[in-house]
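Excluded from the complex is one protein chain; the other protein chains are retained at their positions.
Now for subunit A:
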Amino acid sequence: MTTLNSKVPKGDNLSEKWSKYKEHINLVNPANKRNIDIIVVGTGLAGGSAAATLAELGYNVKAFCYQDSPRRAHSIAAQGGINAAKNYQGDGDSNYRLFYDTVKGGDYRSREANVHRLAEVSGNIIDQCVAQGVPFARDYGGLLDNRSFGGVLVSRTFYAKGQTGQQLLLGAYSAMNRQIARGKITMHNRHEMLDVVKVGGKARGIIARNLITGEIERHSAHAVVIASGGYGNVYFLSTNAMGSNATAAWKIHKKGAYFANPCYTQIHPTCIPRSGDYQSKLTLMSESLRNDGRIWVPKNIEDVKAIREGKLKPTQIAEENRDYYLERRYPAFGNLVPRDVASRAAKERCDAGYGVNATGEAVYLDFASAIQRYGKEQAKIHNINNPSESKILELGEAIVEAKYGNLFQMYEKIVAEDPYKTPMMIYPATHYTMGGVWVDYNLMTTVEGLYCIGEANFSDHGANRLGASALMQGLADGYFVLPYTIGDYLADDIRTGTISIDSKEFDDAEKEVKERLDFFINNEGTHSVDYYHKKLGKIMWEKCGMARNKKGLEEAIQEIQEVREDFWKNVKVPGSLNEFNQELEKAGRVADFLELGELFAKDALNREESCGGHFREEHVTEDGEAKRDDKNFAYVAAWEYTGKPSEAILHKEQLEFKDIELKTRSYK
C-alpha cells in the first residue's frame, strides 16, 4: 500500500522552503533532456504553460487535448482576473498577505507550503504574461491596473476586460506554438487519453483515442503529466464547458493515484439562473461584478409575489423595501464576501421564499447605484455643472460598460433583458472543483512519474477557492513549479532510453480500453447517455449540492449505484467505433462521472464538519454559519481505489498550520 508523504521540505522557514528546495534538487543536463519524453494531457492554463516550458527546457513533449485546438481549453472562459502580490497599488499587499488570504479563504484545508510557494511565484506570472504580449488593462500612465475580488481587502487582481482567462490562455498557447514550430512539442488535437500505462510501478505512457478516426494509439514517455481540469460536470449542469470531463483524472485514480477531497466543490454565486429543464449548461458572470453590483431581494414577500407574477418591476421597489442581505449580514466585506458565503446566503433567502424569478431561484445584482456614482464622478471630471439625470446615466453606464461590457452583453443575449436598465438576476451554480488528484509538494501523485497540475489536483485552494486564484495556480504549476520538480525526478532517467510501446503493459491497457469501447457500441440499450448524465446530475445537486446531510448523502450513494447499474445495462450508443462519434466520447465520460459521484458523496459523508464549499447541515453555528471542526478534520481525505468507489480506503494527510493560526472565518 502506498503511504502518503507530502514531501514538504522540512525545517526551514516557510518563506525559504521553495528557494532552498530549488537550490538542492537534481538537474538534468541539457544534452540529456533531448532524450527524455514527457506526455502532457490537457492544454489549458496548467497543461499549456507546462508543455511550453518543458519543451523550452529541452524535453520532448507530447501534448494532448480533446478540443480541435489547445486554444479552446476551458481556461479560456475564465473572466475576472488573476491575483498577484505585486503591491503596485501600495495598499499593503505582500506575498505573506496573499498566502494568508488564500489559506484563510480556503477555510484552512489547503497545504501551507504549497500556498506559500504559489504566492511567491505570483508576481513572476504577471511579468511572464506581459512579456508574452498579454494585453492586461492599463491606467492612463501606462502602468498595469488592478481590481479587487471577493474575500480580500486589497486590490491585487490583474485583468484583461472580462476575458482574462482567454488572454492568459492565448499567451500560453502562443508559447506552445513557438515550441510546436521548433518541433519540441508534438501536438495531438482531438485526442482523448483513455488510460495510463504503468511499467514497473512507474507511469510510462498513455492509451489515447484519436477522436476523428477512432484509432486507439499508444504513446510512451518517461513521465506523464495530467492537466485535465476539474470534475464539475458530474452535476451535468455546471459552468464548465460541455466537454470538460474527469476521465484522465479518474483513470489514473483507478490505476493507483489517490483522489483527494472530492466533496470540495465550489458553487459560484453569480451565475445566470436556470430557465427550464432543457438547459444544457449554466453561464457564469464574473465575480468582479460584485465590486460594483449590490445584491438584494425584496424585504416583503408580497413584493416577491408581485414580481414573479410580472405585476411589479424591481426598479419600482423603494430603497427601504429592499434587503441587501450581504451588506446586512457581513458589514465588513458586504457584497465582497467569499464565494461559499455569498452562495449560501443566496440559497438561504431563496429557500425562505424570496427568490425573484419564476423558479424562485434568483436574487438581484443591481448596478443602479454604481451607475449613479460613476455618472456623478464623471460629470465632475468633465466639468459638467448640474448634470441632468439622463446625462448622469449616460456617463455612468459608459464607465460600467468599459469595466464589464462583455458580461452585460452576454447576459442580455441569454436573458433578453437590459442589465443597464434593470437589475440582473443571478443564482449559484457549480463552478470549480477544489478536490482532485492527491499530489505531494513535487506535484507528483501516489504513482511514480505521474504528475497532476492545475484544477485537476487538490493542493492549493483548500475547501473554498478565492476569486482570481485558479488562473494563478494553473500558470504557477505549469510555468514555474512543475518544470523544477519534474527535473528532480527525471534526473534518474537519463540512461533509460526510449520507452517501448511494445510491451505487455501497453497490450493490457489497450485491450481494456478497446473492450470498454466495444461494449458501448454493441450494447443494445434503450436510453441515451445524456439521460443518465442528467439523472446523476439531479442526485448530485439535490443531495451533494450547496448543503448536505447524512441521510441525503447515504441516499445519494445508493441512488448513484442504481443509476450506474442501469447505465451499464441499458445505455445506448449509436454509430461505430472507427469514426468521429461524439456519443461514444460522452458515454465513456459519463461512466467515469457515475463512479466519481459516488466517491464524492462518500467523502462528503465522512467529513463531519462544515468548511468552505462543503456545508453539512448538521454542523452549523447558532447564527447559521458553517462550523468547522479543526480538532478532528484538519486533514486531507485521500481515497485509494479498490474496485468500487463506496469501498475506497481513506488515507489522511494531517494538515499543519505553523505560520497561521486557525481561526473561525468571519467576514462580519
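Everything that follows uses one rule, which is that contacts are C-beta pairs under 8 Å (C-beta built on N, C-alpha and C of every residue); 3 or more make two chains touch, one makes a residue touch a chain; residues count from 1.
Quick note on the criterion: contacts and distances are computed from a predicted model.
Missing from the rendering is one chain, named in UniProt as "Succinate dehydrogenase/fumarate reductase iron-sulfur subunit" (options: "ABC transmembrane type-1 domain-containing protein", "Sugar transporter integral membrane protein", "Succinate dehydrogenase/fumarate reductase iron-sulfur subunit" or "Phosphate transport system permease protein").
Within the whole complex, the absent chain has one touching residue among A:S15, A:N32, A:S155 or A:N189, and that is A:N189. For the options A:V61, A:A241 or A:I486, the residue in contact with the chain missing from this view is A:A241. Shown as candidates are A:I76, A:A556 or A:L599; the residue that touches the absent chain is A:I76.
Annotation: of A:K254, A:K299, A:K538 or A:K572, A:K572 touches the absent chain (contact as defined above).
Of the listed positions A:G276, A:G310 or A:G643, the one in contact with the omitted chain in the full complex is A:G276. Seen from subunit A, the chain kept out of the figure touches residues 49, 52-53, 56, 67-69, 71-72, 74, 76-77, 86, 88, 121, 124, 126-133, 135-144, 160-161, 163, 166-167, 170, 173-175, 177-178, 180-181, 187, 189, 212, 239, 241-243, 275-276, 278-281, 283-284, 409-410, 413-414, 416, 479-480, 528, 530, 572, 574-575, 579-580, 582-583.
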